[in-house]
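The complex appears here without one of its protein chains, the remainder shown in place.
And then chain A:
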């Protein structure tokens, strides 16, 4: 069922001569069926490939690709050498991109090669030893940056033909690496490049969704919560229903950020995406049950840490305090509230290690952040709250 090397190479030749980027991408893919063709496992394919493909400038990339296949076919697979060859393939593609002025049909090829480069880097991280974690991925990111620079610099071609159309796809791939190796600061120049790009709104929807997902997460780490909600909500609402696991991933960040701004999630929504953990948190938050809240965080610590939202959830703590204090206000029905009542409330929900001094400081902080309107009198040990809207909705603070 598989042809000879010559068959494969003439296939490549035809695709290259037709400027058929999609087909070329398939020929250089590591996920295509041709990778199972034993005839293609050649240790030194250069001469052969050069003879067939010299005039298409595809020869370097194809040689490197065949060497990747050869290395992956070894027993056990030689991931390191395969990665090195894939990186060579990527540089060959960069050269190709530079040669093809005012043409962008080869973008699918670039996407494919970069994607496989990332997969191989991940495989190396998993299977190989002898380097610090994240090192290979970082190297892979450098290769992709070379592609990115060529694309971003292609300003003279018309909008249909410009390689700038490939920017967002690459940026998303780079995001995936930077988030994995925890180097978020490297995202900044990429975001700037996209935001300043005139094609910003014309990128394909799937790419926009991925982009917004990562930009939203980054805004979240920068404590820029409103921006994070905007981006993540865009990603969530545009992501089609059938991608349940992707929607779930978005929700993992969207829900806690929204909670921070005072929105509680619906139970049915959480149920649909198997995220009931947030329902428990929301209940404790709503009830102002500080102890229960801490308990859930402690129990779910590992889950929260792994999904990278532990610190964000810890930030909700002051909102739990606010809700508890609001309840005291509702019960007392007066504008002069005894500070001891707050302390009693805290002890009532099971907080043992708290003093009156700390209660003062917590309330002070809530006032400073605008979450309570009023002032305290230390001498009278009272909180005097505003007659109008003493606990303004969180969204307005």
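Operating definition for what follows: a contact is a pair of C-beta atoms (placed from the backbone, for glycine too) under 8 Å apart; a residue touches a chain by one contact, two chains touch by 3 or more; residues count from 1.
Operating definition for what follows: contacts and distances are computed from a predicted model.
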- Query: Just by its UniProt name, which of "NADH-ubiquinone oxidoreductase chain 6", "COP9 signalosome complex subunit 3", "GK20505" or "Aspartate--tRNA ligase, cytoplasmic" is the chain not shown in this complex?
  - Reply: "GK20505"
- Item | Contacting the left-out chain in the complete assembly, out of A:132, A:245 or A:352 | A:132
- Just name the one of A:126, A:242 or A:378 that touches the chain not displayed here. A:378
- Task: Touching the absent chain in the whole complex: find that residue among A:105, A:221 or A:263.
- Result: A:221
- Item | chain A residues touching the omitted chain (full complex) | 129, 132-133, 182, 221, 305, 308, 310-311, 314-315, 317-318, 357-358, 361-365, 367-369, 375-379
